[in-house]
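Only one protein chain is missing; all other protein chains are in place.
Chains here go by letter, A and B, matching the order in which they are written, and residues are numbered from 1 within each.
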Amino acid sequence: MTAELEQFDYDVLIVGAGGAGLRAAIAAREAGLRTAIICKSLFGKAHTVMAEGGIAASMGNVNSKDSWQVHFRDTMRGGKFLNSWRMAELHAKEAPERVWELETYGALFDRTPDGRISQRNFGGHEYPRLAHVGDRTGLELIRTMQQKIVSLQQDDERESGDPESRLKVFAEVTITDLLQDPSGAVAGAFGYWRESGRFVRFDAPAVVLATGGIGKSFKVTSNSWEYTGDGHALALRAGSNLVNMEFVQFHPTGMVWPPSVKGILVTESVRGDGGVLKNSEGKRFMFDYVPDVFRGQYAQTEEEGDRWYTDPDTNKRPPELLPRDEVARAINSEVKAGRGSPHGGVFLDIASRRAPEEILKKLPSMHHQFKELADVDITKEPMEVGPTCHYVMGGVEVDPDTAAAARVPGLFAAGEVSGGMHGSNRLGGNSLSDLLVFGARAGTGAAAYVQGLGGRRPQVDQAVIDAAAAAALAPFEEEGGENPYTLHQEMQQTMNDLVGIIRTAEEIERALERLEDLKARAEHLTVEGHRQFNPGWHLALDLRNMLAVSECVARAALLRQESRGGHTRDDFPAMDPRWRGRNLICSADGDGIAVREQPMPAMREDLLALFETDELAKYLTPEELAAVPTAATHTDGSGS
Amino acid sequence: MSYDARFRVWRGDADGGELVDYTVEVNDGEVVLDIIHRLQATQSGDLAVRWNCKAGKCGSCSAEINGMPRLLCMTRMSTFTEAETITVTPLRAFPVIRDLVTDVSFNYAKARQIPAFAPPDLAPGEYRMQQVDVERSQEFRKCIECFLCQDTCHVVRDHEDNKEAFAGPRFLIRAAELDMHPLDARDDRADFAREEQGIGMCNITKCCTEVCPEHIKITDNAIIPMKERVAGRRYDPLVWLGTKIGLRRG
Partner (left out) sequence: MSGTTLDPGSRSGGSVSGGVGSPGRAQVPGRTLRADRWWVQPVTTFTLLVIWLLYALVRTASQRAYFVEEFHYLSPFSSPCVSASCNPAARDFGTWFGEFPPFVPFALLVLPFLLGFRLTCYYYRKAYYRSFWLSPPACAVAEPHARYTGETRFPLILQNIHRYFFYAALVVSSINTYDAIRAFHGKDGGFGIGLGTVIMVVNVAFLWLYTASCHSCRHLIGGRLKHFSKHPMRYRAWTVVSRLNTRHMELAWITLGTLMLTDAYIALVASGAITDLRLIN
């Protein structure tokens, strides 16, 4: 087995080549470290390409009233005050720089008339804030950073003659285990080439996880096959913590027909640019679903909502632009009440509200997507949409400033795989900015950690390597075991039905029972064929990760007895301030999963002062509120 | 609404392979990738195929369907009759790895040869560009790098020995994108396209444009304008003379 083991040495290993991973790699390489990027797919295909709407950054190009403070406030409100406030602060402050930096790499955003980066409205953002390129912003971001990495490699080639001397991309490699020294410090990672099935070992004192989310644990999802919670599970098995795992965002508008594309995203920009949601009776139902905490910030009448598109300063925004959790729940309720569309969604109508030319100009890829996949012309007909699993707010517990993962020296995490930044619900547009801000911080953090080690390198025992190899080959050893595809489908169905948008204790308990059963069966999987590019084998290995992560989601969801953001309990429908200050921490416990509560650090006073006392009263307990300094009234005059 | 369709899928690797016949269920609204996935899940768990987004945005599931380069996820089954046998093979301009998966490293090697965007002497945040000036390059930045254009281009598809000298349509639009970028500081993109990327090998037969799933007008909007820019700098004595005596800048 060892004869075929390839081995590489690096300073920093980035697992994941989406936005966060590439930005981390750029930062680590610019800090002068030898950096490797591991891609599960080909370079440049990461799921970030699917992001449509834009990158939230308070550049104030369209409305100069915008500032990091307003962005911070919107982010905290969106996350229902469960966010790591320090992450939200860093994010709001640094996002503009990260966006401008992309222009120096060659990005071409849409422009304002005075030549700056144009910014668009989006759900939960008080001002037009999303830098965008039509509705393919994620593609622009990935391509820009991909090309920046190529340009860094060209620099290295000029210097050393070898473009890969300091920055190398390993495409189509999957990491199955992190390697640690006996003290638990990161020593590298173990994985396989998808193409050949051969094993590969990376020795590196710092590993940045940037593996994205967990959507493939759910049946209806906008996520691709790569989203199997690899980073979450790697961190868990390495001894780190996951935080906020009960919060899973269901994007309100996914395609519902045809069946093969069910779940594929319909961008929020459709609503930002004038699209409205209607039920089968033709009613614009969102006006009935504005929750108390948002009353006063959203229009009460269709007329006012419609005026807002052209005059946002004197009118309130339409309720179609409420945060995603609210809209997803509203659609869910309408469908359950029997007012859904023929294929079990609701109607998203832009055809009757905007001219065809405008739709084509602003939403070209949506038009293309519906035309090609569903044979629907969105300039003429309404779309049918319904909620789809989109994003997990929960993830690896990290230090906000360095992105260092809890309890495992040398482990870092950034992007969707990290937790805390978005609290209980992420605002649209905050994900791409999160990738950039914390990707850069993770790269820098990892570089600082490695430089701090001096020449010391944690060493891994051979037994650890052998165990990793044996675990990866197990599915080939088993005779007469189960088909991984069948197991995967059962797990997706379980998560979708029992730990989906609306949850109850009884259903979650049933899900946990089924997950136990699936875990036991997953010990005995059989795959046919050999190791060369074998998707059945790959799925068998990914299943282990999905099951661990699903269990975290279910256990945390059972424990949190309230409804907040991406976690809705039918048996506890209200948001409860007593749950606000508590994070649920998921960690490995032998072969199982343990979840415990952990109090959150209190928010800094100057940040608290950005909110009105009235608003804080919606989230904080009376005792917490009493402790807030009385000067807590914000002064930037933006109103809300 | 479902029926059994006849499929022929290429199975094999670099040492050889064959078209294997399958009969597989097809449901209303499905695309070819769904059928490939059904084959994986029910008949042949080790059938190798690349795919990611399933929405025509990542450009992973490139293959050839009935001989034409296409994305598996964007080819609806309703475009075929129920009686038709549908043949699926890997891309045929690149070495095969296994089944429908090919080695597309040629493209990444070509990408690395193009000089990167050369930033202007401006601080981040100080870039100013007009929408009309960025639109041409934005069209080319829609490219999802599915490499169908590279696959169909006869310059390399039919002539392995041209791979060294020819960058392919994907990277000629990259050259155009940079040359038309309002703030790119280099002015030798056209020379590079001629000398290093082999733009002269393109005989503008437009198959790249025909297969582009993003409907980028590769030939009309990128390659021909670049050929004209090359002609302007290289083959137009009037322009050459004008540049020499300082009347116009290239």
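Everything below uses one rule, namely that a contact is a pair of C-beta atoms (placed from the backbone, for glycine too) under 8 Å apart; a residue touches a chain by one contact, two chains touch by 3 or more.
Model, not experiment: these values are computed from the prediction.
Within the full complex, the chain left out of the display contacts the shown chains B. Only one residue from B:D28, B:E82, B:E126 or B:D158 touches the chain missing from this view: B:D158. Chain B residues in contact with the hidden partner, per the touch definition given at the top, are 8, 10, 12, 14, 16-22, 43-44, 64, 66-69, 87, 89-90, 92-96, 102, 130, 132-133, 152, 154-155, 157-162, 179-180, 182, 198, 200-207, 210-211, 220, 224-225, 227-232, 234-236.
Here, only the chains that are shown with their structure count from here on.
Inter-chain centre distance (chain A to chain B, centres taken as mean C-alpha positions): 29 Å. The part of chain A that touches chain B in the complex is made up of residues 41-45, 47, 49-50, 59, 96-97, 100-101, 103-106, 108-111, 113-116, 118, 133-134, 136, 139-140, 143, 147-148, 150-151, 153-154, 163, 171, 195, 224-226, 257-261, 264-265, 365, 368-369, 372-375, 483-486, 527-530, 532-537. Listed in rising order, the residues of chain B touching chain A in the complex are 13, 27-31, 33-34, 40-41, 44-60, 74, 76, 78, 97-99, 101, 104, 108, 111-112, 115-117, 119, 124-125, 127-131, 134, 137-138, 141-145, 178, 181, 184, 215.
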